[in-house]
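What follows is a single structure, and I will ask about it in a moment.
What you see is the complex with one protein chain gone and the rest in place.
All chains are identified by letter, namely A and B, in their written order; residue positions are counted from 1 within each chain.
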Amino acid sequence: MADAATRPHVLPLTAEHLGFDVGEVTVLSDVSLVIAPGSRNIVLGPNGAGKSVLMRLLHGLLTPTAGSVRWSNADALAVRHAQAMVFQRPVMLRRSVRENVEFALRVFGHPDVRGAAEAALDRVGLVHLADRAARLCSGGEQQRIALARAWALQPEVLFLDEPTASLDPAATRAIEETIAAIHAQGTTIVMTTHDLGQAKRFADRVLFLNHGRLVEDTPAGIFFQQPRSPDAAAFIRGELLW
Amino acid sequence: MHSFPMPEILQACRYTPRMQEIPQSLSLAFTLITSLDRTMLSIAGLSLRVSGVAVLTASLLALPFGAWLALVRFPGRQGVIAVLNGMMGLPPVVVGLLIYLLLSRAGPLGALGILFTPAAMMVAQAVLIFPIIAALVRQVIEDAWGEYRELLVSLKASRAQSMRALLWDMRFTLTTAVMAGFGRAIAEVGAVMIVGGNIDGVTRVMTTAIALETSKGDLPLALALGAVLIAMVVSINLAAQLIRSTAMKKHG
Partner (left out) sequence: MVKRKFGRTLLHAMCVTVGVTVAAVVMSLPVLAQDKFIVVASTTSTQDSGLFGHILPLFKARTGIEAHVVAQGTGQALAMARKGDADVVFVHDKVAEAKFVEEGFGIDRREVMYNDFVIVGPKNDPARVAGKDVVAALKKIEAGRSPFASRGDKSGTHAAELRYWKQADIDSSVDRLAGKGGWYRETGSGMGPTLNTASAMNAYAFTDRGTWLSFKNRGELTILVEGDTKLFNQYGVMLVNPAKHPHVKKELGLQFIEWITSPEGQAAIAAYKIEGQQLFFPNYRP
């Protein structure tokens, strides 16, 4: 299993006319975007806009009912190994913190499970909890474990679905710092949030979703000063979109 | 081996009318336990051995099978699940009969020569409780899959890896399924009577001993043995529950 630097690249990721229906309800329609390497992409929008579904379509947890998701590399194994995802509510295995990270590494096929797990825990500052039962940790700690788990795999792109939505400000800050650190090491970030402040703090580029449609796809600086669409403008002003 | 020696105090009460049987039996049960009656201990030990081995064997097969069935998808899967659930209600005596026909000298596996030995009883009970454990495991793992699916799919775990991870993660709930199988095994009489033959000192277990004493009309002794059996099963379950809750507190 190759090192991150020498692994085959899978970005850019191209989504074309993605659509997703649940029964009769259209959750997402006609979403097209390109994820370029090295960027910090925020998918912003009110609750129910379809952000979570979009993430799952890009990561491969869901199959689109219309359109396609294309990676730049045709090798399925390379694509598998190059991504990781962190969910809003972290799912911890009933084992120790360390063993949770080691599990992900073992499934991945990493040559040095023990070492890589130790390193990942160290980067997120959880070594002192390494042998504690993961399920007994706080929400913030569990989310950091999930990040360690994802980071240990050295993914090319990291998907995060509202990772701090259930956390208090202190835990939120810790998570944001960790994500920034992961990005600094070369991982592309794709993160959803409905928190305007978080988007402002973090984004290079904003993908604004509303009612299942990609309303705007704009660099962050421009988006917050001069949003192109009335929906985005209203959202930034703090109005409820419905 | 002789039949149970009756404490003298109860010899006189052999033919008392029914109403007094229960307190009589309870005091007899107490005496049997505290005096560590040799015959009773060996019969109780055999019950534990037979059902213990049966539940071990059945679990070794049922745990992976139940987990596999929970995660796999194929046409007709719902039918298989329905049949498996239905087999939880297999009548023990029918299982006993089928195993007897298999193990009889006149049957396909007669050459094994294990009919009327504890081995045959272990086989019959393992067959009897396999569906119980498998069906419960299937339900537990399928419910857990709802919670773990996204994580495991995201990590690109194979089906085998997912099965192992879920079985280990749900270990506390799964022990309840295993204990359910054990309870069913140690309490049944139909299967072990037919394939074991209730041979004194060889294949006589608690339940067949109770059946025998009942048919001999010795109801106080039968009830006493029943009380001992219940006490045994309850204490085992208590121990399992204590271990489980201690471990759960440690691991969440």
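Here, a residue touches a chain if its C-beta (ideal position, glycine included) is under 8 Å from a C-beta of that chain, and two chains touch if they have at least 3 such contacts.
For clarity, every value in this text was computed on a predicted model and none was experimentally measured.
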item: Displayed chains contacting the withheld chain; value: B
item: Selected from B:I22, B:L61 or B:I199 as touching the chain missing from the view; value: B:I199
item: Hidden-chain contact residue, picked from the options B:I22, B:V94 or B:L242; value: B:L242
item: Contact set of chain B toward the excluded chain (per top definition); value: 1-3, 14-15, 17, 38, 41-46, 48-49, 52, 104-107, 110-111, 113, 115-116, 197-203, 212, 214-219, 235-236, 238-239, 242-243
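Following the convention adopted for this analysis, only the chains that are shown with their structure count from here on.
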item: Distance between chain centroids, defined by C-alpha means - chain A, chain B (Å); value: 49
item: Residue numbers on chain B that touch chain A, as the complex places them; value: 147-148, 150-151, 153-158, 161, 165, 168-169, 171-172, 250-252
item: For the chain A and chain B complex, residues of the former touching the latter; value: 56, 59, 61, 80, 84-85, 87, 91-95, 103-104, 107-108, 133-136
